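A protein chain is absent from this complex, but the other protein chains hold their places.
Labels for the chains are A, B and C, by order of writing; each one numbers its residues from 1.
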Amino acid sequence: MRAMWEFFFGVGWLATLTSYLTITTAILVAGSLVMMLLTWIERRGLGYMQDRKGPNRVGPFGLFQPIAEAIKTITKEDITPTDADRWVHFLAPVVILASTVAAFAVIPWGNLIPVDINVGVLYIVAVSAVHTVGILMAGWASNNKFALLGGMRGVAQAISYEIPQVLSLVSIVMLVGSMSVVDVIQNQMDPYGNILSWHIFTPVGLLSFIVFWIASLAEGERPPFDNPEAESELVAGYMTEYGGMKFAVLFLANYLTNFAICAVTAGVFLGGGNGPGSDIPILGTLLSVFYFLAKSLGLFFVMVWIRGVVPRLRIDELMHFAWKFLLPLALVNIFSTSLWIAIIRWGAEQGMGIAEALGAPGSIARIAVAWVVTAIINVVAFFLVARLNATRGVTTYQATPTAV
Amino acid sequence: MRSIVTAMPLEAILTVAAALFCIGLFGALSRRNIIGILMGVELMLNAVNINLIAFWRYLEPTNTSGLIFAIIAITVAAAEAAVGLAMVIAVYRTRLTINADEVDTLRG
Amino acid sequence: MTATPEQTTATQTALQPVGGGGVVVVERKQPGQSYGQGIAKGMAVVIRHFAKSFTSRIDDKSDQAGMFTVEYPEERMELPEAYRNMPVLLYDDKTGQELCTSCFQCERICPPKVIHITQAKDPNTGKAVPAAEEFIIEYDSCMSCGLCHEICPFDAIKMDHFYELSTHDHLAMDQNKAALDRPISYYQAIAPNLWAAVEANAMKKLQNNVKRRPGNIGVAPHMIGKTQKALPTAAAAGAGAAAAARPKTPVAAIGKNMSPEKVARLEAIRAAKRGGATMPGESEIVAPSPVASGESGLHVAESQAGLAPSPATTPAPATGPVAAVGQSMSDEKKARLEAIRAAKRAQGGGQ
Partner (left out) sequence: MDFIIGLIFWGLSALILFSGLMVVIVKNIIHAALWLIASFAGIAAFYFLLEAPYIGVVQILVYTGAISILMLFAIMLTRQVTGEGTQQLFKRWWVAALVAFGLFAVVIVPTIWFPRLPVAERGQPTYWPQSDRAAASATPAAAPAAQQEPQPEAETPQIAGAFEIGRSFMAEYLLPFEVSSLLLLVALIGAVVIAYEERTRRRRILTLAEEAELRRSVAGLGMERPLQASAQLPPGKSEAGTAERR
């Protein structure tokens, strides 16, 4: 892109600026379109899960419903409560959307890579963590108790689930040896097009996937972790006092976050745009974009599926789940990842002389042993943690007779 | 390869960092609110970090010592913020105020 | 929080009081240890519903999965026969003769009082005739309770199935007689079983009333032109149950298509009337009986309605009035019934 502009204009900085702006615009447009598609998938999918049709009137299969709703939302009056903090109230959706869009800077669409920075994975987590600031701003500036409660819940939840999220990514970063998203995807590329080279098909990657996926659901405020906007308790949480375009921006940011989560999960655990024929020069790029979108939207469908199944967690259960279930599992996973690496790659010079007996680094015997060892550790850890967390026997509640 | 090193002199960055440090110093000295004081301290720490990274980039970009120093400074700042804010909450619980000039007895 | 936390053990029964403070302990059994089977089961259920929604529909109410959406403007649900929305008036297909006799029972019982009837008058004599000059129902205030349809002794007012009534104009929802008139065949189409029951029971009640309408009175307004043509043909053919009520002479009314038992019933009724006509003097003496005069008009109407629609059980006049009266009835009631019947006989004979 940059070379093309330099060819046409010859001006260095202008070419750079224009190429970056073009890429940014492309990402924004594609993101908005995908967001529309996501709302459609969510509503139709949820509808069919509940034995009804979703929106099916506007356009073919109701595909234009999001456009109709965008028009509706734009034409609504923009309201700021009298006692709200005007500027903070106005800036909160901007902060939330900006933090979400910034994450798309490093997410590769198949073989199309906007920017490859060498801390890409950490960057995504860090930047999407900023949206907690926006949530707190929205909740506080609305001057509404529901909004403030929702904002506080959102922040507490996001901060708690950030830890297992990052720790589960640590295993993958250890496996790959790099934090670049491109390297992570390259690591899952199998010369024979074998999908078994995806991270999710190793015991370490599977546990990491489970922890990361659940923590990401909480980060993206997806059901069953949608406590910040729990309709039955908090009206709409921190979005209560937002209407019109500001609400649309919050909504857009919400779905963009969800898509970013799906895209990152697809890239880190499901091989991104990898698939049969994705390394052919030009056709392969189109194919890889197709694979990437198919994987991401499939993961989004799983999100919708989970929404159709699981009721919302109580806020204390939510916290217990993060700290007592996901965090230990992520730590155990880091341990078994180090074992995996030691068994497969290390030799006598790193102090793994025993592994030499199994053959050269990367041999089948080593992989098999690593598979068995990490699988045993992870499964035992899962059942142990689940068992320790379970409430066994009889729970007693105390109440006065009037309440009984 | 163009970069900030070719575009900007080191002195510019140092000036910005010094200005930020002085702003933070002013805040730490003049705010009554303990949290405000902590904010000033955070600004000062960040100014120092900017300096560290700038020196690293301009003088020793291949060496990691500057980066490591900055990371450890960030760690210390995080620890400081956590303990400091915990103390603020403890003080508020006993005194019902977080103004520095009203917390003037040592007795808890 | 509890004062005595150690007291709660697994062996305690539920609702056992703790201490002297009236605090009780409620025990809840936890489900067994689960490692995610519950969520897996739930996801399986949901995805089964998802898949079945594409392939099957919920037709039976006991179906567990499948699409239940009915896409309204294109497809409509089949309404049950007894579905009721707004009341309409019925008229006979062939003759245009309305079944309403303007008895005002519906107007009286209507809870929101939205029915307004004007009784028709004979232009020659100025006397009221049993037909409605105008019949207005305010649809916008009607609550669809169906009481008018329940009370109508002549089955002239029925509940329609039409429900797409939304409009911006409330005043336009006041329906006059022309708008309310529906042919019997229409009602027969939407509620065949209900109309069959009506036919079996109560059609003959119209005969007398229709006979007393001169000219075009009581004819559905848009049918007026066709009425004169339809009358003779209907009389000649005598087809249809309603047509039985039409002709001037009772004998001609018995059509060829009528079932034998119906013919027999009609014969019996006519015979009864003829019999009643032979003793007008007696009825005049019996009618103003002291017991009957004390009752309200509504009461009389009720007893009439209770007796009239069951002609099959009505005994022939030869057996005498006493036989028709049930044995469990009190003497007082028997006397009242006697009086009413005598009055009716006298009335019928007078025509």
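Everything that follows uses one rule, which is that a contact is a pair of C-beta atoms (placed from the backbone, for glycine too) under 8 Å apart; a residue touches a chain by one contact, two chains touch by 3 or more.
Note that the coordinates shown come from a computational prediction; the quantities given were computed from them, not determined experimentally.
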Of the candidates A:34, A:49 or A:137, the residue in contact with the absent chain is A:137
Given A:26, A:58 or A:88, the one touching the chain that is not displayed:
A:88
Residues belonging to subunit A that touch the chain removed from view:
12-13, 16-17, 88, 117-119, 122-123, 125-127, 129-130, 132-133, 136-137, 140, 152, 155, 159, 162, 178-179, 395-400, 402-403
Need a quick check: the contact residues on subunit B for the chain that isn't drawn.
1-16, 18-27, 29-33, 35-36, 38-40, 42-43, 46, 49-50, 53-54, 56-65, 67-68, 70-72, 74-83, 85-90, 92-93, 97-98, 101
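Convention: only the chains that are shown with their structure count from here on.
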Roughly how far is subunit A from subunit C, going centre to centre by Cα mean, in whole Å?
62
Roughly how many whole angstrom separate the Cα centroids of subunit A and subunit B?
32
Touching subunit C in the complex: which residues of subunit A?
45, 47-53, 56, 305-306, 308-310, 382-383, 386-387, 390-401, 404
What residues on subunit C touch subunit A, complex-wise?
1-2, 8, 10, 12, 15, 18, 22-30, 33-36, 39, 42-43, 45-47, 49-50, 52-54, 58, 65-69, 71
